[in-house]
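What follows is a short report on a single structure.
One protein chain omitted, others in place.
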């Protein structure tokens, strides 16, 4: 499995897929840099007049609602529909799910467009599932992993999607598979947009790998290992942000294989 | 006083207040990272449909007009009104005050909503006061500190607000207090958005400290000391931007106390 993931990581640098990102203002720069460092080629566009055309030329789509507004939401829906029409993968990042009714309403709309993959933290995944399910235990911001797994399984089953719950342990699951990754460093939570970079990398791998669980695991394994190694040479989150970009670019096979902590639970 | 400020700095990391930012595109990433490194939790949202809801869950608000337009201005006003209704503090950053009539018109509107705290450079504070006062000596971009103090006192008195004039010396004043801080490094002026980060940190401290002058001094002292220490290990403004984030995260009590240069003028 580790060798397969490494093969995928080297393959991304060869294929340099074009990834269209409708993402939030806060993270655009470091998301684009993360994609470039890992080998993909980012586009960031949102004009209604070019959404279909952009989807025609790209290989995968990111929809991240972090700084959504009415104009951007229309762009997201246009792009997702075109992705579906062209059978290109798209990844939903439900930033701030549960924070406001508006976000939850938009997320419900986007869920109905059947994202190929969803990546969020435990709170977000739980909030996303609650809006569309009978799970009624309540959603805490200090989210519990087991409850998040229940929510993720609900989403996976009802929307035929692959879900990644990212956190201290990253859990990737769908109806067939469940994989746990235990890399990273807690300081990564002190950099804005680490999750957004993760989502973009998931989209990049989904552009070159048909198995959506394998694509998601490849992305999360790469970022987790890069973050863990980068943290060792960082004095704080400022240098960590930079060192992660460097490590996405210059990670070696030996570093990757020896650092990766992966557990296959199902499939 | 130094011990009190240090206590506030450690308290911020414990309480991790949620800060809603309506700020400019240029600085969103490093503002969010500055808040995270100092211990606060940033939100950046601007959709009209969720402004009130976001204000309900956050503890303080930043309004920074750097890249304003009509949509964003409406969001700013909605958020400020809701902050006032809920008696939550909000901080105004009058970026580019005086540069265009449109900016000055919007700033006059925002001033009438009574910002809890205003943070700007000397030119901006003077431009802001001129628009609403009888100060008629003229506003220069190469602003004079003493004139800026007059302007700041005018604003403090007429709008019941606390004003921070940031520069080589940071001056924090309101009707009761006046404090001068003399930390930092001139290279900080070569990083975009240092002032914007300052404003966001002021909002973060205002979320956990009732005395608005004390909150503002805590924020400016933290950033000034972090910037001064970070500059010592920086070859230019690129590394300085990163080193400041690291220092906001890992500053020690000893470094803070021994570096801080503070002078209490009143109160």
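Descriptive notes on the structure:
Order of writing sets the labels: A and B. Residues in every chain begin at 1.
Basically, contacts are C-beta pairs under 8 Å (C-beta built on N, C-alpha and C of every residue); 3 or more make two chains touch, one makes a residue touch a chain.
Remember, predicted model here, so these are calculated numbers, not experimental data.
Only one of A:11, A:29, A:114 or A:169 touches the chain withheld from this view, namely A:29. Checked against the full complex, the one of B:8, B:24 or B:218 touching the unshown chain is B:24. Contact with the omitted chain, checked across B:99, B:168 or B:257, is made by B:99.
Of A:5, A:187, A:244 or A:260, it is A:244 that touches the chain left out of the display. Contact with the chain that does not appear here is found for just one residue of B:58, B:191, B:213 or B:251, B:191. Chain A meets the missing chain through residues 25, 28-29, 32-33, 36-37, 42-50, 53-54, 57, 71, 241-250.
By the touch definition given at the top, chain B reaches the unshown chain through residues 24-27, 29-30, 66-70, 96, 99-103, 190-193, 234-239, 241-242.
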